[in-house]
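A protein chain is absent from this complex, but the other protein chains hold their places.
Take a look at subunit A:
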């Protein structure tokens, strides 16, 4: 592994964070690399995320977005370099990290209510019998109200729409009053209206509490107005910087090693010609045939 410079790294465009340089970074990566055997997913990654910063993580499938999330959660050790969350190893910071996982079918969806999911976020990790405290219950009610989910607090998750479930998820992630909010494709299979609602919740939280947001997404446009910096992961390398710096034809062409055009139309960014077609056309990361699921509406019940 190459020597790791402390300051700026030549290989990446380290954009200035919007948070002042006086505030300590909540996430810090130095010369970080991750590989599975021979296959290097990403390397030489230098990044500081500051309190209140909104970092979007973009990139095609297989470029290491999921590995990045797993590394931040302390579930995937780096193969080189250094990663600290709140100045310590990621596993020790788990309590301060709110995590909104990719939407998945839960086998027990019918047996868990919205309020139970939030409560898991508060004391689900503790062993031993539950001490019946009204305080915890009140806190759950508060959280549900703050994400606008009070109306369906007692409804099993299986009966909620994707948008409703995602509100509850964000409530769960905020239950521990985290300093970092890590969202993995939170807008997946939500209609425009719900995408907006979810991003607004996330944005409100970072403004009121200075919570740093790491937002892994396929689609930059719903959050374009909120993003301070972008981490663009591609198979050939990565770029860090403001959307204006990273989402350019020049930068992405260099990253992909082929001609890629970035077009801006009415404040929206469209990427044309990227292998794997990423930031522009919304498509399901697992199964392109399920693209119709993106237009799920409030009325649809699974």
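The rule is short, and it goes like this: a contact is a pair of C-beta atoms (placed from the backbone, for glycine too) under 8 Å apart; a residue touches a chain by one contact, two chains touch by 3 or more; residues count from 1.
We adopt the following convention: contacts and distances are computed from a predicted model.
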Complex minus one chain; that chain's UniProt name from "High-affinity zinc uptake system membrane protein ZnuB", "Acyl carrier protein", "ABC transporter permease" or "Diaminopimelate decarboxylase" is "High-affinity zinc uptake system membrane protein ZnuB"
Touching residue (missing chain; options A:24, A:151 or A:204) = A:151
Identify the residue among A:29, A:55, A:73 or A:181 that touches the chain left out of the display.
-> A:73
Could you tell me which of A:40, A:80, A:112 or A:270 touches the chain that is not displayed?
-> A:112
Per the touch definition above, residue among A:81, A:101 or A:210 touching the missing chain = A:101
Contact footprint on subunit A, counting only the chain that is left out | 73, 75, 91, 94-95, 97, 99, 101-102, 104, 106-108, 110-113, 116-117, 120-121, 123-130, 148, 150-152, 154-156, 159, 172-173, 301
